[in-house]
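Apart from one protein chain that is not included, each protein chain of the complex appears where it belongs.
Let's look at chain A:
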């Protein structure tokens, strides 16, 4: 059971209030029609799925219904923090956009 902090509501709530949104910051290709099948398949289906720190989206389903970003360690379930998408993007980029 996680206790997640929703940066929109400013509150810590139990996991059951939230929905998992998967890997964060997967950019939608700007010109999908220019991609070959492999690059499009990579965008649609391929995931980092790291054992370690993972930037991921959660949505506050039974609260504000907004998405936010969490950095969580998938090997230990330790949570480094929660950010709004915009703030999380800055922190993610500051790390070099790695896993």
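The working rule: a residue touches a chain if its C-beta (ideal position, glycine included) is under 8 Å from a C-beta of that chain, and two chains touch if they have at least 3 such contacts; residues count from 1.
The rule we apply is simple: contacts and distances are computed from a predicted model.
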Choosing from "Sarcosine oxidase subunit beta", "MrpA C-terminal/MbhE domain-containing protein", "Recombination protein RecR" or "Cobalt-zinc-cadmium efflux system protein", the absent chain's UniProt record names it "Sarcosine oxidase subunit beta"
Across the whole complex, the chain not displayed is touched by chain A residues 1-2, 15-16, 19-20, 22, 37-38, 40-42, 44-51, 54, 56, 72, 74-77
